[in-house]
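The other protein chains are all here in position, but one chain of the complex has been omitted.
Chain naming follows the written order as A and B, and within any one chain the residues start at number 1.
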Amino acid sequence: MTASVLYDAPGPRTRLRNRIYTVVGSLALAGLLVFFAMRLNSKGEFKSYMWDLFQYAGVQQQITDGVVATLKAFALAAVFSLLLATVFAAGRLSDHKPVRIAASAAVEFFRALPLIIMIYLLWATVFEPFWALVIGLTLYNGSVQAEIFRAGINSVPKGQSEAAYALGMRKTQVMLTILVPQAVRAMLPSIISQLVVTLKDTSLGYLIAYTELLYVGRILAGNTPTLGNYPYFQVLLVIGTIYIAMCMLLSAVATWVEKRARRSPKGAPPATPEAEALVATAE
Amino acid sequence: MNVLVDNFALFRQGFFGTLSLTGASAVLALLLGVLIAAFRVSPVPPLRAFGTLWVTLLRNTPLTLLFLVATFIVPEVLTTGLSSYQLAVLALGFYTSAFVCEAVRSGVNTVPLGQAEAARSIGMTFTQILRLIILPQAARTVIAPVGSLMIALTKNSAIAGAFSVTELFSTQKLLSDQGLNLTVIFIWIALAYLIITFAISGLFRLLENRLAVAR
Partner (left out) sequence: MNIRKSAAAGLVVLALTASATACGGKEGTPTAPGAKPTTGADAPKLPTYTPKTGVTLDSAVLKKAQQRGKLVIGVKSDQPFLGFQPPGSNDRNGFDIEIAKMVAADLGFGPDKIEWKTFDSSLRVPAIKKGDADYYVGTFTINDARKKDISFAGPYYIAGQDLLVAKSNTDITGPDSLKGKKVCSITGSTPLERIKDPKYGAVVNALGKYSDCVQQLQTGQVDAVTTDDAILKGYAAQAPGKFRVVGKQFSQEPYGVGLAHDDKALRDAISDALKAHQDNGDYKKAYDATLGLSGAPYTAPPALDRY
């Protein structure tokens, strides 16, 4: 174990104690697992006929279609929200007061509203489910990403932009060549976490009848009674696994990108505590 | 204005519903989050593994899916005695706890190693180090992220409206079912959320300032 701020290197007694805790802890965890498994088993959730539905080509096709629909909404929302975030962040960092105020108001408003309410309103008034979902996700995540961008740009040491201005660079030049590249690298973990949130939030589409993965799951669970039992557990397990796999894959890709960025000759600025803290907050 | 006045009782119910749901889930999330963070930094491997698993699973699962688990699987496996409000608190609290855990953990990690070493070398005990050295410093970095987590929790609580809990989103749906103008309802609902979220960010800014003075 690496050195921790909390604990000293363990002595013989501590090592013994930790070993006892390890055994007790493992037993407790195993016990918990067995308890859940037994409860589920007693309700017949592991009977093979409850899992039968996943063997049908039609069902597999529907799940695949659901994944595709989820990814489609995510891809568009991710791109649009990053674009919107750029606009909002530029607005908030603008030299013109009215622009600053307008951008701040928009960001604060969209950030304060529950996404589900926004999506419902967009759907119920104008848009078809797909666009209501994409636009809702874009507005909300765009605002959150804008704040991340802004924090990133503010985290670049002041001396950098001062030096650039002293060289006679314009504001746009300073932004594009000095601040943004460093900010993006510093904030990449936060940006990624927020993208994972965007991916998860596509599941709100089921409330407005967009046929994404969760919606498909709900139909499958509700419409496949087998001897009077509904496969809610089975479907939730499968759908949940797919979601977790997609999110972790996204995080893994992002981590890889981040590592490559850090290897670049320019090097990434050391993450400030504020930046670190923001990483933990992605909503 | 009429929409608000005529349906004031419904709006009030929704407002206090959201408030109480957020409050109860926040308490659960903070307690669980700190506990799991303690697991994740503990020297006992199975606890660390449990903490990692907890955070990984809950952070990568859509909240709606957790609501479905709370509504359909918890009654089956644990007990049928919980109300939909209690189930919603479970879903929201568990989900948010994973994020709280990460915020607390990174807060603890920002305390330089030398501080604890210095404290140990003058003979402080573990609890003393935790209480006097680490937690006060970690708290300062943790306050801001936890504040925005609580705001996120407020907004996330709207999903409970689709699972039989009376709060602002369910009020909105109820009123729009009655054929009232959706945009007007929306404005009042949005205002209610703005009040709550601004109150929370104000509260946390206050806390931050308090702690900053102590520096």
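As a convention for this text, a residue touches a chain if its C-beta (ideal position, glycine included) is under 8 Å from a C-beta of that chain, and two chains touch if they have at least 3 such contacts.
Computed from a predicted model, the values in this text were never measured in an experiment.
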Contacting the left-out chain in the complete assembly, out of A:110, A:140 or A:232: A:232
Missing-chain contacts mapped onto chain B: 48-49, 52-53, 56, 71-72, 75-76, 80, 83-84, 162-164, 170, 173, 176-179, 182
Touch residues of chain A, complete complex, unshown partner: 52-64, 123-126, 128, 207-209, 218-230, 232, 238, 241-242, 244-245, 248-249, 252
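To be clear about the criterion, only the chains that are shown with their structure count from here on.
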Chain A - residues contacting chain B, complex: 1, 3-8, 10, 14, 18, 21-22, 25-26, 29, 36, 39-40, 43, 45, 109, 111-117, 120-121, 124-125, 196, 200-201, 203-204, 206-207, 214, 218, 232-233, 236, 239-240, 243-244, 247-248, 251, 273-274, 276-283
Touch list for chain B against partner chain A, complex: 41, 43-47, 49-50, 56-57, 59-65, 68-69, 72-73, 76-78, 99, 102-103, 105-113, 115-116, 120, 126, 129-130, 134, 141-142, 144-145, 148-149, 151-152, 154-159, 161-162, 168-169, 172-173, 176, 182-183, 186, 189-190, 193-194, 197-198
